[in-house]
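First comes the structure, then the notes that go with it.
The complex appears here minus one protein chain, its other protein chains still in place.
And then chain A:
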C-alpha cells in the first residue's frame, strides 16, 4: 500500500508518502485575457499557441519556472500542469528545460479542454490527484517560503488555505478602484480565517455571517494570489457537484461555496448531504482504514451484537457487518464536519500575479532588481559607449553603440541598433530593435520587430509583429486585428 505512493529520488533514498500533489494551471487567464497583447493565447484563429502565458519570460526565466522552483523548495514532488491543448507543446518544452536542471520534481503535463473552467479541469483529472493538493496559477510569482501556508494546512487542516498579497504596488496608479482583480477580503480578526470575498463594487453582508464572525477585518488592497492548498475531500466535492465550474469565479465558484459553508448551516448541511448521497468511497488514508478495521476500535465496537446461537455463520456475518460499518464510517470520515478557510497574508516577501500587462511589467522590473542584487559578480556585455543601468538584465550581445538601457530586461538573441533608448521595458527573446528607437514602459513580445526611429510609450507589441518605421505610439496595443 505504501509502495504505490513512494518514489525513489536520484539520491537513492526512499521517500515518504507524498503529502501534497501540486497542480499548476497554465491556461489563459479566463476570458478577459489580460496579457493577450503580448501572447498569442487570445488568437482564436490558431490552434497551436506558441507563446502561451506560462512561458512569458520574467526577468529572463519563463514564468512557469518560478512556480516549479517554489514547489521544489516546498518539497513537493508530484506536479501536474494543466494546459490548454493548443499550447501543450510549448509548455512541455519549458517543463523539460526545467526538469533538465533539477530532477526533484515529477512533472506531468495534461491538456485541458478549451473553455473549461479551473474546477472543470480538476474534475477531468481528479483520478490523478490522490492527496491534499496545491493549486496555483502559472502567473503567480512569490518568494514567500511555502511553509507559511503548508504549516497552517498541517496544523489546522482547513478545507482551503489561500495566500493573499497586497496588490497596491502593482496597481495602475491612475485608478484607486483597481482593476477586475481587486476585491474586498474579509478576514476574521481572531483566528485569521478567511470569511468573505466580494467584488469591489458591492459590499453586502449576511447578518448571520457577522454573528458567526463578530470581528472581521476587511481589506480592500489584498488580492488573491491564486495559490491554494485544498484538502482532498474538496476534490470529491468538485467531482460530485458539476455546477462548480471554477475555483474563484463569483458564481458557482468553489471558494465561495466553501466560504459560505463556514457560517451558513444550511450550506454546510447541503454539503454534507451531498457527501452522504454520493458513492464516493475509498478513504485515502490507510491509517484511518486500519483503525476502522481494528477490533478494539470503539466505533467498530458499536456493532449490533450477533446472536450467540448461530456460531457457524457468526464469523462470516460479523465480518460482513463489520465491513458495512467500515464502509459507512469511511464515508463519515470523508464527510467534512466543519469547513474552515484559512488565509495567509504575504508580508515581507515578494508576491504578485502577472495577470495584467502593467503587473507583468512591474514584476519584471522588480524581479530583475532582485536577480541583480543576488548576483554579486556581473559579467555583463558592455558595448561601447552604452549605458546599462544596474537594474537591468541583458542577455543578448547584439547591442549597438550609444544605447541606454534602464530598468529593463532584454531577452536572448535580440538585436538592438544604435542610439536606442530603452527604459522600464521588457524585451523578450528574438526581438529586433532598429536604430534610434525610443521605448518607455513597453513590452515587446517574442520575435517582434521595431523599425527605425519609432517612439513608443506604454505600448505592447504582439509576438511576430513589426512596428512600422517612425511609428509614434502612446498606450497602444500593436498587433494583428484580433487584438483590437
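A few points about this structure:
Definition applied: a residue touches a chain if its C-beta (ideal position, glycine included) is under 8 Å from a C-beta of that chain, and two chains touch if they have at least 3 such contacts; residues count from 1.
Quick note on the criterion: contacts and distances are computed from a predicted model.
Of "Ubiquitin-related modifier 1", "Exosome complex exonuclease-like protein Rrp40", "Ribosome-associated complex subunit SSZ1" or "Translation initiation factor eIF2B subunit epsilon", only "Translation initiation factor eIF2B subunit epsilon" is the UniProt protein name of the chain excluded from the display. Among A:186, A:229, A:346 or A:478, only A:186 touches the chain that is left out of the view. Touching the missing chain, out of A:71, A:121, A:194 or A:216, is residue A:216.
Residue in contact with the omitted chain (choice from A:153, A:260, A:367 or A:438): A:260. Residues 168, 176-177, 184, 186, 189, 200-208, 210-211, 214-221, 241, 243-244, 250-252, 256-257, 260, 264-267, 270 of chain A touch the missing chain (whole complex, contact as defined above).
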